[in-house]
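One chain of protein is taken out of this complex; the other chains stay put.
Chain IDs A, B and C follow the sequence of writing; residue 1 opens each chain.
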């Protein structure tokens, strides 16, 4: 990780402003330097190629092991999903898995594919989900020529907002979500200071732009915020379908 | 109406800045004048006393006549409510009334009272409503020791948000709403650019602070925006109870 | 303080929905009860008359004593301003004063008047200020036929935003500010979660609607947030002019 070089800038100024300003909507004279900001910006982020992660990211799954994850039912148990050929696949019935590490605001990259062999329809076809902080879901579904309620199709913020477009690829093809998640903030007394927001690209196509969530994902009824910790694990859902994942990384914002 | 005096300000500046600035977070020198704004502000608003309106307001009802209003059922018909002693009172069965003039963003002041003699309970006691643009309701109800669902009590943005506190006075006492309403804006294609917002004081007590509405008031189901004109009449509801109103004025924002 | 009566509502439902729904944009049947909210609302706020405060307010100055205030220079010293006839007046040179109590989000009511005898002009005439959290100023000035930069006139968020209109009364007349202040929030690492916002009525006329502040008030240069405590005192400024104040109260939001 490289850091900003300390820099010395020597500016010799000798400005003489003089004149009569007849003001209605007028001011002293501005110079370009006045709107320059010099707070150093972290330049630790190195380039990355497809399949890799930025240098300041935490790789949650790089194709080799699930050591960053546990079972959600019992966080002392390892995640019981299957690794094969650089991908991890849901083992139906083994339960949801979640990161050992807890996160607040993040940029999350995740790649996934639904089974090439179509089985079932609607919500019963290629169903899983990415749950930010374990409770705010971006839906995974095989939405390739598969009808269901639109706020439940692939890329939806489940039961809150449909994606702006359906950017789904065919079953069996790798797809990606790039998610910017702003975690909600609560006051000491439990009241909401700032709701959660999500921006999502599905296969590079914008489907939500800083959408304000009404609360955690709810299957029945209306979402409503209840206070929770600032950082919580990211969860992936076992919805009984054999969804595969690869190249999962996250940058803390 | 008085306007800003043209003013001539003669500023003679003779500033000499010189020096070495070793910058990390540094700039050319600022002077106080650079952050002064001189765009003239409209100073036409004259003082007012209780019961009066600011000089730039439109008085919708000053105690004498209902000429600013029509029946909602038929806008060629006059409003059929009863005027007595400086107040106007709902004539049950005569229907809702609305302003002849149409409004977008406004500051609205309105005073109202529910019947001193209590009759009925819950939503059946002292019920009426102020509908901004005819469709965004602030609820009027006798909520003095009267239980109902909280997003339906006095001051609620009906079925969207309960007031932050219950600031109701007793039946038969005059109460006030001071409402700041930002009308929603729609693009040419009908999509929502900006939702509606309301700030409301009930009897001088803040009960909503720039709350973002989910759409027009809906009795059954969830609200949803549909595009409409930029300006629409303000409506008062005949809900079969004899609610009285006085001193209604509005400032266009 | 009175609390919401516990209420028992007995609802006997016997709904039979049956039918074929051919959906494109359709759903199961909604009933009105589904959008009723029943979370109790605090109804402790009692009515108030002009010159009084709501029952849930903290009276910072009711005309009799300055016990709620200290000198800003030394918070162990009492506020050295002069009380006379129900009002408190700046003693030029005695310094700013601030509340003993600290506040975050508030609704603040304050009445003030500038000297009837005009002396000076521009910023030199009837100058003081109300500083929320000691650093976010709403400007007090005699702006009755008195030219100055507009983001420095009465009611301005000083050097950030001019009031929408000039609602000033003449010197010697009592004026009021009703301010809704949302305090900024900072994360544990000092980054800004939520900026400060202000809504201000000047003499009952809206002059700012939930304006987002760029940072604390700054006389020279551009405002910028730096993290601070969640609650801080309210300050009144000694700017060498004999401004009077009365009926100051605050509701914690």
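Keep this in mind: contacts are C-beta pairs under 8 Å (C-beta built on N, C-alpha and C of every residue); 3 or more make two chains touch, one makes a residue touch a chain.
Treat the numbers as computed from the prediction; the structure is a model and nothing was measured.
Visitor: Using the definition of touch stated at the top, determine which of C:33, C:116 or C:252 touches the missing chain.
Guide: For the chain that is not drawn, the touching residue is C:33.
Visitor: Which residue from A:114, A:139 or A:166 sits in contact with the chain not drawn here?
Guide: Candidates A:114, A:139 or A:166; residue touching the omitted chain: A:166.
Visitor: Pick from A:54, A:80 or A:195: which residue touches the chain that isn't shown?
Guide: A:54
Visitor: What residue numbers in subunit A mark contact with the hidden partner chain?
Guide: 5, 7, 9, 30-32, 34-45, 47-48, 50, 54, 56, 107, 109, 143, 145, 147, 149-153, 159, 162-170, 173, 178, 180, 182, 199, 201, 203-206, 209-210, 218-222, 251, 253
Visitor: By the contact definition given up top, give the residues of subunit B that touch the hidden chain.
Guide: Residues in contact with the chain left out: 185, 187-188, 193-194, 230.
Visitor: At which residues does subunit C meet the chain that is not included here?
Guide: 6-31, 33-34, 36, 38-40
Going forward, only the chains that are shown with their structure count from here on.
Visitor: Ranked by contacting C-beta pairs, which pair of chains comes out on top?
Guide: Looking at every pair of chains, the most contacts join B-C.
Visitor: How many Å are there between the centre of subunit B and the centre of subunit C, using C-alpha atoms for each centre?
Guide: Distance between chain centres, rounded to whole Å: 19 Å.
Visitor: Using the touch definition from the top, which residues of subunit C touch two or more other chains?
Guide: none
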